[in-house]
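A selection of the complex's chains, in situ.
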Amino acid sequence: MPAGTFAVSTSRTMQFSDITAQVQKGVTASTIVDGVCVVYNPHTTAGLTINEGADPDVQTDILAALQKIVPQLPYQHQEGNSPAHVMASLVGSSVTVFIENGRLQLGTWQKIFFCEFDGPRSRKVMWRIV
Amino acid sequence: MPAGTFAVSTSRTMQFSDITAQVQKGVTASTIVDGVCVVYNPHTTAGLTINEGADPDVQTDILAALQKIVPQLPYQHQEGNSPAHVMASLVGSSVTVFIENGRLQLGTWQKIFFCEFDGPRSRKVMWRIV
């Protein structure tokens, strides 16, 4: 079962990083033409999502919305990053994309994004093809 | 690897469409009796979720809640549909359901829903069985 890991380095507290090319690179290297690719985030203050990549404003807007959606409460976790943990559970820890003819079958506007919610940090992303 | 696509036509701005029968049709046609079915949404202002299908009020309530949860901000994306993009990332782009004896192993009250957040539109849904 082909699998791999790649690094993602984030430079801001909250940020989307388009990782589509890195995932496709793994798919291409695997020589699998037909299958399902699972991408996994092993961090608890980050996530993965699939959304529009054409207009970068969409990423900005989603991050702005998430900051409004997750309330500032008197959280108990002493590290001060509870909102980032909440966002991680809202967007989720993995995405699944189909592979056809060796290519990720994303929709016209879709890209795969690593979602940093507590950066900047050095992160990693794992993928595996079924 | 059995796979397919089907169309979903939506008639309102925000709407849940029960696609369980269409997914089961694909499973039945595949003649796979034991496996995992992944359902994928290739659109960036729509999503997929699994929730209660018995009382249609649940769908109405989830949509009403999502409209309240996602704030009306001065979004930068000029198409005016940023809330739909946010909802897409909140519910997610795929669902995974087990297959046993050729049937989707949903819970008693569960149905698979296509979630339209920026309709009405002609949409498509992809599925694949592992």
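Going by the order they are written in, the chains are A and B; count residues from 1 in each one.
Convention: a contact is a pair of C-beta atoms (placed from the backbone, for glycine too) under 8 Å apart; a residue touches a chain by one contact, two chains touch by 3 or more.
As the structure is a prediction and not an experimental result, all values here were calculated from the model.
In this structure file the full complex is assembled from 3 copies of one chain, 2 of which are shown.
One rule holds for everything that comes next: only the chains that are shown with their structure count from here on.
Residues 1, 3, 38, 40-44, 69-71, 73, 75-79, 82-83, 85-86, 88-90, 92-94, 96, 126, 128, 130 of subunit B touch subunit A in their complex.
On the subunit A side of its complex with subunit B, the touching residues are 34-36, 49-52, 55, 57-58, 60-62, 64-66, 68-69, 90-92, 95-98, 100, 105-110, 130.
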